[in-house]
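Removed from the display is one protein chain of the complex; every other protein chain stays in position.
What follows is chain A.
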Amino acid sequence: MLRLYSKIFKTGVLTEKVPKPPSPGIGVAEREEAIEQVGRALKGIVDKRFRGSLAIRQVDAGSCNGCELEIHALNNVYYDVERFGVHFVASPRHADVLLVTGPVSRHMEAALKRTYEATPDPKWVIAVGDCGACGGEFGVSYASCGAVSNVIPVDLAIPGCPPSPLALLQGLLSLCGRQ
């Protein structure tokens, strides 16, 4: 146990300040400001509008699992998305935001719609990755509905294959920073 504590102390705090976005691509005015400022603004919005906690339900509606890996990374010690009051929840009934990946497979179409309906209003939907944004490598076929917006209303798309944790964080901040 002593070794464990010693390892924890040696590891220290790695959580990083969020840098400025490297290039345009998210599509909101806030990207020009330092993200740290937006982060603080986000925290303010989350505190005010969401009583200190923004709850995200992630839904894989047909992805290759690449996006899931990067969404998971948001919770690692470098990004630590919870410091902005943002956290992932197990049920759509607890969620403010649905983070949806994949070209929506036809076999997931009904499940995605039900998940959307189970999410209380007001709610936001973020389509994650090239597949979620436009169908990506898979497009529309006998087995795939393509973009998430072909199935449920989408408020923001974050492209990338997969989008990096930084791109995901910037997308999240920009959506919540909207007036």
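Here is the rule we use: a residue touches a chain if its C-beta (ideal position, glycine included) is under 8 Å from a C-beta of that chain, and two chains touch if they have at least 3 such contacts; residues count from 1.
Keep in mind that, in the parts below, contacts and distances are computed from a predicted model.
As a check of understanding, state which of "NADH-quinone oxidoreductase subunit C", "Ribose transport system substrate-binding protein", "Sugar ABC transporter permease" or "Cytochrome c domain-containing protein" is the UniProt name of the chain not shown.
"NADH-quinone oxidoreductase subunit C"
Applying the definition given at the start, please give the residues of chain A touching the unseen chain.
3-4, 7-8, 11, 14, 58-73, 75-78, 88, 90-92, 102-103, 105-111, 113-115, 136-145, 161-162, 164
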